[in-house]
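Heads up: the structure comes next, in structure tokens.
Shown here: the complex without one of its protein chains, the others still in place.
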Amino acid sequence: MRHLLSIADLGGDGIEEVLRLTDNFVEVSARAIPRVPALRGKTVVSLFYEDSTRTRLSFETAAKRLTADTMNFSVSSSSVNKGESLRDTVTTIAAMGVDAIVVRHSSAGVPWQVAKWTDASVINAGDGWHEHPTQALLDCYTIRERRGSLAGLRVAIVGDVKHSRVARSNVLAFSTLGAEVTLVAPPTLLPPSLSGWPVAVSHDLDGVLPKADVVYLLRMQRERQTEALLPSLREYTALYGLTRDRARLLGDDTLVMHPGPMNRGVEIAAEVADLPRAVITRQVANGVAVRMAVLFLMLGSGGDLG
Amino acid sequence: MAEVLIQGGTVVDATGRRTADVLVVDGVVAALDNAIDGPSGARVLDAGGCVVAPGLVDLHSHLRQPGREEAETVESGSRAAALGGYTAVVAMPNTEPAIDSAAVVREVLDLGAGACCDVRVAGAITKGRRGEELAPLGEMAALGVRMFTDDGAGVQDARLMRRALEYASALGVLLAQHCEDDELAEGGHMHEGDWSSRLGIPGIPTEAEAMMVARDVSLAQLTGAPVHFLHLSTAMAIAMVRAAKAAKLAVTAEAAPHHFALTDELVASYDPVFKVNPPLRPQSDVEAVKAGLADGTIDAIATDHAPHAQEAKELPFDQAPPGMLGLETSLALALNELELPMERVLALLSWQPARIAGLSGQHGGPIAEGAPANLTIIDPGAVWVVEPERLASRSRNTPYAGRKLTGRVRHTLLRGEPVVMDGEAQR
Partner (left out) sequence: MDAGDLRRAITRIAHEIIEHNQGLDGVVLVGLQTGGVPLAGRLAETLREIEAVDVPVGTIDVAFYRDDIGLRPVLPEAVTDIPFDLTGRAVILVDDVLFTGRTVRAALDALNDYGRPRAVQLAVMIDRGHRELPIRPDYIGKNLPTRRDEMVDVTADGVDVGTMQKKAGA
């Protein structure tokens, strides 16, 4: 398989392979010269329709550390009219001879469409509410780093699951690796149907926290208030925020995670974000190594990803 | 004028079926008999192994003219219709400008004058289809418009819809509703359910359709005016129509082929060719549509033929416009998917929609001496594969690309003129 569009593309073995390989790239990244020539001569293009400096930089750093050449198409919403041909942009890029395209877009499904119009490998860096596979991979790696295997771990994913591509990919990845996943959110922030999802659901955060091994907080966007999904952010924090008091309910080894950027004071209290159990900066650091592993598997290993 | 001899077929119409040759002279059926000796000089159409039927009537086609000619024109759309066995289509008013005045009605009728099928027009219920003020229904009716709808959208305001029904009843015209409550549908792009949750696409709940059906059934009862429901797609709404009919209310309904041939699972490919409004539904709703067509709750199959230029359907799924082609595939899909005999299928495609559209005098009627020769000759065994580039429509957005279908139109006659012969459009 030449693309990484969904975590489902990898399966359990694929995820394990990426995580194993990530160890190697963590070592590379820790060196004085964090670079290997593995993707020399390959070109990796970022096609980001949504503003996201951190993810784009993470991918670019990963590519550069592999000695790949990088190109950057940051299409901010002001310079693209809705209706400007996605297909034309992709075929233009493809005509320049690229090996991989990393795509982020606010519309679900765009990476699948892009994959139809190019022979290059396509990596989904986030498509609307749908998926964000490399985020899930780096989250799995971070958990493993601190807690060992995910099998049997109890993971609580808290917050706006309905609109979260991170949640969807994480549910797939964590459960594939054997974790027990519980979604904690008000009914308005859960998808209309959870039929077939390998999850439990709770609306009671206080009840879930003491038993959780990992608490994964999702970002609460201010706009949700205007969509009649929440009465107010204050109420959200009161019922679902990881406040200082709530953090005391957590087990000694429980990890607190967040995909970033954090809304301190909303889904997570400022002090809690700085506790040793909050591994958010580890997530970011691991992101580069994980993305190196993905790029290497797709373009350098000569084998098939997944 | 020309004489046409349709030879070797089986005539099927509302009165029954019989083996007979059909002789057409001067646009009218002149004779029906076994082995007619045609006059020399008559064009002979081979109908061996075929069904000779009244031409199909489509209650719901988007011909896109005026305004979106890159997607379709009255000419190309009517050609597609004739190839699909249609001798009449009702053109929907969501053009640019909308068909909400006598002037635009005249324009479309003029465009249709030389077309391969009889092009009728549905006028808008409200000015600009904005749902705020009534359009000049009387003025349009005077030009022969029999059906009105804001299709593309439903009339959201209940009071306005009530007034429209009351006003329409005096004119003897039929109001048709695209049932979609905008507030509930809010920004949805596919059916709200298991698949939309998995795919991360905002959904349109079943209730968005059902609520407006319920409302208009009540308004039909209140006003005594007839109501026609366009493209019903949900079990919930169909059940409401069944109950309304049992209560003897004057409601009729249609369903589109994609709502009995496809399900929402197809959206997993994220291909906007599967985006349509009302959206593709789960199997349980598909079964309800089939049951509704079988038991008479749904009176007609209407294509909702909705062409879109290629660029439009290459946008991200949530930005792409909804709509699928339908004119050239509806007959075969009805024959293949519904498990109904030919007579029932033809009823749903021909004489029942003809009656709803007020066209019974010209289309769909029994094939007998003196009847207008609006006919289609169907080969029920012909196997073919849908190839988008070979369709007559200007657009390519068919969800059936590559699908093998059984049943195809061999010839179509419009007022006695063969506009399709051996599967080829003649003009």
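Note that the chains are named A and B in the order they appear, and that numbering of residues resets to 1 at the start of each chain.
The definition used in the following text is that a contact is a pair of C-beta atoms (placed from the backbone, for glycine too) under 8 Å apart; a residue touches a chain by one contact, two chains touch by 3 or more.
Owing to the predicted nature of the structure, the values given are computational and were not obtained by experimental measurement.
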item: Where the missing chain makes contact, among the chains that are shown; value: A
item: Chain not shown: contacting residue from A:37, A:178, A:231 or A:251; value: A:37
item: Residue in contact with the excluded chain [from A:27, A:51 or A:271]; value: A:27
item: Where the missing chain touches subunit A, by residue; value: 21, 23-24, 26-28, 31-33, 35-39, 66, 296, 299-303
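One rule holds in what follows: only the chains that are shown with their structure count from here on.
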item: Approximate Å spacing (C-alpha centroids) for the pair subunit A, subunit B; value: 46
item: Residues of subunit B that touch subunit A when the two form their complex; value: 192-194, 196-203, 205, 269-271, 311, 314-319
item: In the complex, subunit A residues that touch subunit B; value: 82-83, 85-87, 105, 107-110, 112-113, 127-131, 165, 168, 191-197
